[in-house]
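A single protein chain has been omitted from the complex, and every remaining protein chain is retained in its original position.
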Amino acid sequence: MSAMPATTPIETVDREPSVRGLPGLRGTGIVGHVCAAILALAVLIAIVGPLLAPYSATEISLSNSFVGPTGDHYLGFTGQGADLLSLLLLGARSSILGPLIVVVAAMVLGVVVAIISAWRGGIVDQVLSVIMDVLFAFPGILLAILAAAVFGASLQTAAIALAIAYAPYIARVLRAAAIRERSREYIAALEVQGFSAWLICLRHLVPNISGLIVAQGTILFGYAMVDLAAISYIGLGVQPPQPDWGVMVAQGQSGVLQGYPAESLAAGLCIIIVVVAVNLLGERLNARSQGSAR
Amino acid sequence: MLIGTLLVSSFVIYSALYLAPGNPIATLTGGRTPSPEAVRILEERYHLNDPFLVRYWDWLTGVLHGDFGVSIPLRQDVSTLIAERIGITLGLVVYAAIIILILGIGAGILAALRPGLIDSSVIVASTISAALPSFIAAIVLLLVFSVQLGWFPAFGPGEAGLDRIYHLTLPAIALALASLAIVSRVTRACVREELRREHVQTATSRGIPRHLVIRRHVLRNAAIPITTVAGLTIASLIALSAVVERAFALNGLGAYLIQAALSKDFAVVQGIALVLVVAFVVTNTVIDILYALLDPRVKLGERAS
Partner (left out) sequence: MSGLVELDGLEVDLRVGGSMRPVLSGTTLQIGRGEAVGLVGESGSGKSMTARSIARLLPEGAEVRGSIRFDGTEVTSLRGADLRAYRRRIAMVFQDPRAHVNPVRSIGDFLTEELRTNEGVPRAEAERRAIELLDVVGIPDGARRLRQYPHELSGGLLQRVMIASALLSEPELLLADEPTTALDVTTQSDVMALLDELRRERGLAMLFITHDLELAGAVCDRTAVMYAGQIVEEQAADALYTDPLHPYTAALVAARPDIDATAARLAAIPGRPLSAFEAPPGCAFADRCPFSEDRCESERPALMPIAAGSSRCLRAEELRGRLHLTVSDV
């Protein structure tokens, strides 16, 4: 029988080969790093896309409708005769920065509500949770449609509506974490020393649940991206001729039916790549934040 | 709780659209400047001058009697408009729910009980379908099954009956795909976890046949979390159906809601939004009730989230 040294770890869990990698991504493995790289590239394109795009969105000529790739037009033309590659590069801005704004707004709302709930407890907590319960009754897309009816269809309206619809979900998860954190000794110690509640929250509580906040934000980005693109797809988000991937899927649909699916598929693929990358990264960050909470 | 949520939601819906900028008279007269006399008649007919709370109360009591008011641009009863379209939306959501329940839960159970090839195939399939947002799934399905293979129609709801089911097949799949992935994964995880439970060992140690152990102890217990997740997922389809209806040119409630939102037909928006919110809230309540029925440890009104 083989004798093993007594120091053999009890559990030998299969792990992805660990990468030393960036501090923010530690423990997310190779997949996490690849996904993060894809996202960084996507954000870069969102920012500098207009500089890279060889043609403008309005440079169209119907005679080029559905013409395939040619020398200067690597991906060919859309049904309206615009350069497809340029549209994708230009559309990245609203398609990626839009959800980013939704996430930031929803996280700020959610974090504030969660911390106030956790900190004050009692009546304040109850009132906030009733408000959140009512918001739960409105799915994001429905709230966005209502908002479009009231304020008119635009990216801003849709983004605000989604942020409000997502906030309760974030608040619920973070409230539980904040309550757990609040009951720790060190918070009581800080309170006894006379530090103000806001200072304790900002300097200690929020940083200590930041792993969870980042993980939840990442996962939320995937939802925001899909929902916002869907809203643009149904015509209540980004308004053409402003380029956007969701709008492109919709505008390419007539091409799909005529057997020219390039525009819809290319835009759809861009959305899917970013969403898959963000979801895989989010799962890993979430697993990590739960691992460290124990 | 249920009634309270519904009341507040209806108030939110009504007041949001009431406060919206825009002038119904202008819509009614198509932008022409009407005579003061005409304005007075219109205001009277549509109760435009009543105080807000009175109008909300009138609307709410009307709704409870099945009267959703009148669409000003169309000059038609909103109830009639809703009644004509609710069947398609209901059919679509129920069809998608059936796909999710049968395929999603079935695949999840199979994957959990049969490690190896079946398990890996389910994982791969669910990873792919999880990444497909409904409207992109719609495009891909249209391209493959309508345009290239010609098996299914690309547009419209068809005639009631079998033809309707045929027409709703692609839309229902598009609507179900992403949720299918969630439900099958959760099912697989729950069944796996339940299989490892000690009480399952107890049953096995008593010489109970395996299929009965699986049914009475593994699946029975896993049904509790699965019901919750599948139910919540299906509830979320109610709003998402709007997107799919739009993609397949189905004239259901959701597609009509979008159209009404674009044309600022507030009575229709209020009516349909209320119907969808009620459906969503009621579905969630049913899930809570099922949860309490399935788990003797839980009293009605608490859900372990």
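By written order: A and B. Residues from 1 in each chain.
Assume a contact is a pair of C-beta atoms (placed from the backbone, for glycine too) under 8 Å apart; a residue touches a chain by one contact, two chains touch by 3 or more.
Every value quoted in this text rests on a predicted model; they were computed, and no experiment measured them.
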In the whole complex, of B:Leu212, B:Ala249 or B:Ile289, the residue touching the missing chain would be B:Leu212
Sole touch to the unshown chain from B:Thr89, B:Ser179, B:Asn221 or B:Asn284: residue B:Asn221
Omitted-chain footprint on chain B covers residues 197-199, 201-209, 212, 216-217, 220-221, 224, 294-297
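Here, only the chains that are shown with their structure count from here on.
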The distance between the C-alpha centres of chain A and chain B, rounded to whole Å, is 23
The residues of chain B that touch chain A in their complex are 5-6, 8-9, 12-13, 16-17, 19-21, 130-136, 139-140, 142-143, 146-147, 154, 236, 238-240, 242-243, 246-247, 257-258, 260-262, 264, 266, 269, 273, 276-277, 280-281, 305
Note: in the complex, chain A contacts chain B through residues 133-134, 137-142, 145-146, 148-151, 153, 172, 226, 229-230, 233-236, 246, 249-250, 252-253, 256-257, 259, 261, 264-265, 268, 271-272, 275-276, 279
